[in-house]
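Before any comments, here is the structure.
Of the protein chains in this complex, one is absent; all others appear in place.
Letters A, B and C mark the chains in the order given here, with residues in each chain numbered from 1 onward.
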């Protein structure tokens, strides 16, 4: 981070499972957001890492928070529909202006991700707590730096193809499951000036966000997604004068 | 079209310039939609080609029209905001289910295109009626079949980079302008089961849609975008049972 | 094939295992090439399908054969080094001029494929006859038309990532193995005017080329790879006159 201002990271979690499923307190006593933030804090020295949840004022992302965020992580599952459309548009606009966005697991069905992808983002799933192996497809990608091949996650929800997303700009990881399915589990996109990374491992029922390798992937992804220069307003059309030939 | 049902094509035009700019009657006496439909009719024997405009019931695309459309062409400019959001979602859903979509010129700023791209779709422009040359980048692409290299369009609005779109699945054409600008003028995307082609030549002020080469590009694009099998509902998530290993 | 000349397909096989491993006679009494050609013949009515092997004059591809081939399938394993460099260059030139090429299984290490890819084409492998599942990633791709999701191949050699290939133009299939590995098992590239498809299922020790779904994939791929117009000489640089502006 060579002399520049600290990288500002916000870990957003809808936080509904934490309030409605008592058994989650055993796995994530500080919430999914707390576990993710803890992991990032340990790996991204000097970064300014905060958390935000749906129940907070402004759904956790009032302008004074969102406009001070360089990279946003997004975890949601049960309450996608409760996110205000106006907030979705503000998040999308900030991504288009340069903010990095990391969409996690069931966030594939968030309004924000669907809005940025233009597809249904649907997939196949099965929640029997089966083993997931995360294989690196692009070994020189910065997000894969230092990651084991494969990462072994003992218990996970299965996500399988077809995954209805646009063709990724980059396919970084692909996962297999004990049941035999395959999934493009780590994919990147550019939208305007912003970089987007979707990473599927991380169900609320399993302690995936404590996995050292998953934490390393997320820290790598935050570094990769940091804005190039200040985040600006989304691009607009403008008239271009005729140059002097 | 080997024995199958006729390809059903709808040419949608907002049709506002035609009503508000009397000078357009000289260039497009039957509207932009009329000129496009005429061109397709001449090149796609056996296809069922109709037109639709914003002023018609259901904004021209009531369910009985949209649900009977295999490939939709979209021209809009002044009235993007007047298109109902519900219609936009129905068009997007039908694309995701397999309908082909061809977005034309100023349609880059239509709600439908922005919704499918996830970017601002902004660009640079200048309307001095300058010469556009359309060069083929991918000579074996079906949309480029039989197209001159370059296509010479004597007078056009300039569209220039940066064009804020996702990285195209395929870059078929790139244009240059007398003023020196460059533009990715023919790009493809897949969204769900549907194919999308954006083609920039075609301003309301110039008779571009009578140009034989432009007509050939549009006919090629309609053939390329035709659905693979019946158009279905957009994909949805579903639970996948554990197979017998 | 709408009135045009018959599609001319050549199935090339080095044919060394057939001569040196007596146990192969049980699985492939007519050779791997024979089994592939039989499958294509049953599915591509009207196509002109022939076989060729390394031991034949001109290594099976003298000019009078290669120059009359529209789509070439390539299976090799033990004898990659025996293929003449001059023949490799002739095959590459014909692909660049428009011939389709389908590279099979251990053909990933053929001189032709390495020459067209520019990478090592290395991979991980294990030959314990484990189950392979071939999943469709791009359901609307012509090569995937009518293919089950997944294709179940009871016994196969495992091929795993990292697979050192260029980023594919299109990722059509990905496979998983009983041992947990993943592999990009169906990928496409364009090289010059020619289309290239690599498909990994198909070891000499297992009867994979009799599998109805594998046969369907290969027939689809041959149709997809057929040249657009006549196969020509590879492109060359030439001086472009200044146009009249």
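Descriptive notes on the structure:
Here is the rule we use: contacts are C-beta pairs under 8 Å (C-beta built on N, C-alpha and C of every residue); 3 or more make two chains touch, one makes a residue touch a chain.
Since the structure is predicted, the reported quantities are computational estimates derived from the model, not experimental observations.
Of the options C:60, C:98, C:150 or C:180, the residue whose C-beta touches the omitted chain is C:180.
Among C:39, C:160 or C:186, the one in contact with the hidden chain is C:160. Although one chain is not drawn, the whole complex shows that of B:43, B:79, B:93 or B:133 it is B:133 that touches it. By the touch definition given at the top, chain A reaches the unshown chain through residues 2, 98, 131, 138-140, 142, 145, 178, 190, 193, 195, 228, 245. Within the entire complex, the positions of chain B that touch the omitted partner chain are 131, 133, 135-139, 149-150, 160-162, 167, 170-171, 174-176, 178, 180-182, 184. As for the chain not pictured, it touches chain C at residues 92, 96, 109, 115-120, 122-126, 128, 158, 160, 162, 164, 166-167, 169, 179-181, 189-192, 234-243, 245.
What we mean here is this: only the chains that are shown with their structure count from here on.
For the pair chain A and chain B, the fraction of shared interface numbers is greater than half, so the two copies use mostly the same residues to meet.
Across the assembly, chain A contributes 160, 162, 167, 180-181 as residues in contact with two or more other chains.
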